[in-house]
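Note that one protein chain of the assembly has been removed; the remaining protein chains are unaltered in position.
Up next, chain A:
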Amino acid sequence: MAKRETPEVNAGSLADIAFLLLIFFLMTTTMDTDSGLGRTLPQPIPPDEEPPPPIRERNVFEVLINANNQLLVEGSPMELRDLKDAAKEFIENPMNLETMPEVVIVEIPEIGTIATTPKAVISLQNDRGTEYQTYLSVQNELQRAYNELRDELARKTFNKSYDELEIELQKAIREVYPQKISEAEPRNVGGGS
């Protein structure tokens, strides 16, 4: 009787297929890294402490958001798209206006002599009915104002973007534009709920 050959499955390409699948899943699986807008909350106020002394009006950039998601900036209505530039102008006070924060000339070793507004504070207040997206957009625009100011200064003095600078130089730039966003103790600013 003739010897019958056992039929064999051609498995030569199996390794390739397995490898291809491996690559495919490596590429498509997202390790969803969470990203967000970082903020630091103020320390809780001890009940017996006196309220802090009021800050002079010219040093405060007041942003109110009502329950209808409308902005009131320094007493007049404003669209979200204009907020960033208004905040930048306030923080910088390039014209040294009376209505904007006090300009102080300081000497920072890494940068040199520069005009700063150390007392400038952005005060943000929202209503309980404000939509979260609006609140976050406002926070985002304020963050963008600071980021752009820092980046502009970094490019002007070091010819590099802020992110590319060494830690010490970033620190020096943060000294010129410290980020001060203060959120008032919650209360209703009107407009419902």
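Basically, a contact is a pair of C-beta atoms (placed from the backbone, for glycine too) under 8 Å apart; a residue touches a chain by one contact, two chains touch by 3 or more; residues count from 1.
In this text, contacts and distances are computed from a predicted model.
Out of "Phosphonate C-P lyase system protein PhnK", "Branched-chain amino acid ABC transporter permease", "K+/H+ antiporter subunit F" or "Biopolymer transport protein ExbD/TolR", what name does the UniProt record list for the absent chain?
Matching the unshown chain against "Phosphonate C-P lyase system protein PhnK", "Branched-chain amino acid ABC transporter permease", "K+/H+ antiporter subunit F" or "Biopolymer transport protein ExbD/TolR" yields "Biopolymer transport protein ExbD/TolR".
Can you work out which residue in A:Ala11, A:Leu37 or A:Ile105 touches the chain that's missing from view?
Missing-chain contact among the listed residues: A:Leu37.
Out of A:Gln70, A:Ser123, A:Asn147 or A:Gln170, which residue would touch the omitted chain in the full complex?
Checking each option in A:Gln70, A:Ser123, A:Asn147 or A:Gln170, the one touching the absent chain turns out to be A:Asn147.
Taking the full complex into account, what residues of chain A touch the chain not shown?
Given the touch definition above, chain A has residues 29-44, 79-81, 126-133, 135-137, 139-141, 143-144, 147, 186, 193 touching the missing chain.
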